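Omission of a single protein chain aside, the complex is shown with its protein chains in their original locations.
Chain IDs A, B and C follow the sequence of writing; residue 1 opens each chain.
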Amino acid sequence: MEVKLKVFRYNPEDDEGKHFDTFTLEAEPTDRVLDLLEQVKNYVDGTLTFRRSCAHGVCGSDAIRINGVNRLACKVLVQDLKSKTVKIEPILGLEVEKDLVVDMEPFFRHYKSVLPYFVNDDPPPMKERLQSPEERSRFDDTTKCILCASCTTSCPSFWINEEYVGPSAIVNAHRFIYDSRDQAAAERLEILNDQFGVYRCHTIFNCTDACPREIEVTKAVGEVKKAIATGRLE
Amino acid sequence: MTLDRKVGLLAGLRYKGGGPMLAWILHRITGLGMIVFIALHVIASLLGGDIGIAINTVYQSLYFQLFVVFGIIFHGVNGLRIIVLDLWPKFIEYQRESTWLEWFIILPVYGLTAFVMISRFLAGE
Amino acid sequence: MQKHQHEVIVVGAGGAGLTAALYASQHVSTAVISKLYPTRSHTGTAQGGIGAALGNTEEDHPEWHAYDTVKGSDYLGDQTAIEFMAQEAVQAVYELEHMGLPFSRNPDGTIAQRPFGGHTNNETGKPVRRACYAADRTGHMILQTLYQQSIKNKVNFFDEFHVVDLLVEDGKAAGVVAIELETGEFHIFHAKAVIFATGGHGRVWEITSNAYAYTGDGVAITLRRGIPAEDMEFFQFHPTGIYKMGILITEGVRGEGGVLINDKGERFMEEYAPTVKDLASRDVVSRAMYLEMKAGRGIGGKRFLNLDVTPEVVNKYAAEDGRTNPDGSPYRMTGEDIFAKLPDIIDFCETYIGVNPVTQPMPVQPTAHYAMGGIPTNMYGEVVIDKENTVMPGLYAAGEVACVSAHGANRLGTNALLDLVVFGKYSGLKAAEYSQGSSFIPLPANAADFAQEQFAQLHREDGTESVTDIANEMKEVMFDHVGVFRVEEGMQEAVDKIRALKERFQHISIDDHGKKFNTDVLNAWEVSNLLDLAEVTAVSALERKESRGAHSRDDYTERDDENWLKHTLAWLDKDGVRLEYKPVDITKYKPKARSY
Partner (left out) sequence: MQSRKVPQPGWNLEYTMWMFTRLSGLALPVLGLIGITAALVMGARTQMDLGTLMRWTFFPNVSHVTSSNIPDYVPWGGAFWQIMQIMIAFFGFTHGFNGLRVVAEDYTNPGFWQVFWRGIIFLVWLFSLLAVIFVIINS
């Protein structure tokens, strides 16, 4: 079938400025949008620039806006699209470096700000630290995050103000706050108890819809809010 | 050179968020709207006189009232939804349903009120 | 040109690179350079588990693990290294757990384990639960955990820097040259020790489970610097990739009781591996599948078979096998159990082929998966550059890019992740130790020339050949002729074809001549790496006149220990590939016939 690909273009090294290019391609219904981009890059215009690696939705390289919503290019099939014209734009709220490539630095800076690592200063036992399957499942959802930035860049609060740590950072804080083996929950809650922390979240839910790993992002944020409010990790 | 990160209002609105995004936008607008409404009203009462009457005519006009009533109903119901989700995060799993439910409450209540208001207006009250 | 100086430079931020960096940075200034953001590394896609004889659910011993690995390697693995790896495994997994890795758990709170291909109870020969897992996201958890710890320990990162050359002075490693993607500038990284951890090169083949980034940069760079590549003919084809797409379906599916079914509805692995059946080592299963398809028993006569993990089928065959739970009750699976243990697999199948594995079988075919060969090293990660295992000072390699060789002719599932953390750790420690006892070798002013020349070549304006076409033709010929089954003529054809393609590559044309984020030219450079590796692979394979592990030939169907119990070393000289051989390190496990 024939698909029209309308792709956002911007190259700082030419003087065309930002614009859209349209490519008409022959595609299978089971092709990924990423396959379409590859087809353009390989056969039509090698200057088209985007990130990708795994091609099956687990590395988090290729978050872009497809027909107005954040998605991984490798996880949307042509048959899932409602229209035969596909509009492709970079994710919002980060500086565009070239075509679909954005500067991820602010995103990772926020990630790093919430102590996204395991803290337990007790001397470890000879073997593993024990954890029941129930305790393990408490934070399973948020361990799935691949740091693709789909959520944070779909959040109007983040568009408005890039100092907001963003849902992704909160998800990664949640991963440790609710880990029964971890000891730094209080510090993380303190960090997020800030005007640029959880209070910037106005329950808009774009993040939950955008997450390719089907993480209940807003729920994670809500649980962190509640933990701050009550001092309890339920 | 990179393109600025700024997301313009239009670019933001073009993002295909779902019902909750719309709810947030409306919540903001109605919240601010109500402040404007109170401010107008208080100023009018304080000033009195011609200006006061002028302002009062504006906010007593049907259109403005229709807007204010919608704002109050929407902001109240949506606010309650947010409060429930915030205080009991486990309900977030039912957020889709909660958004439906919200409109399920708002639309009839507002419809009824608007109907009464308009019919009274037409009756010349 | 910008210059940076760190005592240890790690190239690659996957499991191996991050482990090495974590340990090295405890002692000396360490920087990690990666062409992808660290969390995009391929380690994150690994699904099934990491092998260690913890014995959490049933009796198990590192010695058994070592024996299984030797047997899996078809006796080509170096046994001192294998015993070392199996011994270190237990501690390595505990260390990961102490770093916070969220393993799945047993009811008693210990790390959960599942059976995997080729891992057995040495006394009964039955599969043993040895793969420590976190659902089907074990690699993701390992990569995330290591990256998190790197942040905690303030390791320096140079993300999205593409390393294109290794600097060698006086026969010692002295640094690397890299291109910063964002600016297109060349950077020189001056170091006392360099650790390569750039992963594999599965993109040489058409159907592959490997990421776009898996282009064998590390091996190609070292080959160009006169360092040999070891055992390149041994490339693993995983039995179960999604038909046509190659996306991996973990062996964990069979570990949980899934079975392979042919067109007649038979569980054909019973014939090829009567004891462990579907859980035989990967080379055995891939070969069996190939034979089934060749005999016309592919589903609907096509080139795929079904992998069935629906509860009815699992329970039927588990009952037939007399499989039991650790407490002795009969093994039974429900749809929910499968969903809990294999959530990502279910997601992949639903997203990409519209199949729900809980109710339908998955169409699978062998897919190019893992490089057993690579940069030759000893068990401390030190690169060795000849038959006598002479160490090249300052150069280290770990992970899939390295050939220790702990996997010999065929790697067992779960041993790759193990390889990353064990050998990653020791290469990091060794590199730190070495750089503490040595000083920086001054670099000549023109250090980046070799790299810059290569790129100037790629940017030539008068080319006509399409890089994509060249890459695709290479992938096709390699998949057809240097794939699961190989014969003399086919491989010869592949060698000739690759040489022709390399010739054509001299005349490529590229579209993008800018500097910033020029992925066009970098992709072309990666294809040149793949071509080099394809040539080395095909020539090494052509010369090895026996069948062993992943290298199985229709014209020499038997393993030939008398003549071929040896490692291949391949140099890429100006006029082609030069081969030499080095002996296999054999300690207590004497080669014998393999049966599963």
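Assume a residue touches a chain if its C-beta (ideal position, glycine included) is under 8 Å from a C-beta of that chain, and two chains touch if they have at least 3 such contacts.
None of the values given here were measured: they were computed from a predicted structure.
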Which displayed chains the unshown chain touches: A, B
Candidate in contact with the missing chain, chosen from B:13, B:26, B:72 or B:106: B:72
Residue ranges of chain A at the interface with the undisplayed chain: 132, 134-135, 138, 157, 160-161, 163, 177, 180, 185-186, 189-190, 193-195, 197, 199-200, 225, 227-234
Where the unshown chain meets chain B, residue by residue: 28, 31-32, 34-35, 38-39, 41-42, 45-46, 65, 69, 72-73, 76, 79-80, 82-83, 86-87, 109, 112-113, 116-117
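The definition used in the following text is that only the chains that are shown with their structure count from here on.
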Shortest chain-hopping distance from chain B out to chain C: 2
Distance between chain centroids, defined by C-alpha means - chain A, chain B (Å): 31
Multi-chain contact sites of chain A, meaning residues that touch two or more partners: 12, 97
Complex contacts: residues of chain C adjacent to chain A: 36-37, 39-42, 44-45, 54, 93-94, 97-100, 102-111, 134-135, 137, 140-141, 144-145, 148-149, 151-152, 182, 211-213, 245, 247, 344, 347-348, 351-353, 466-468, 510-512, 514-520
Contacting residues of chain A [partner chain B, same complex]: 10, 12, 18, 65, 67-69, 92-97, 103, 106, 154, 156, 159-160, 162, 202-206, 208-209, 216, 218-219, 222-223, 225-226
Interfacial residue positions of chain A with respect to chain C in the complex: 11-14, 30, 32, 41-43, 45-47, 49-61, 75, 77, 97-99, 101, 104, 108, 112, 116-120, 124, 126-133, 135-136, 139-140, 143-147, 176, 179, 181-182, 214
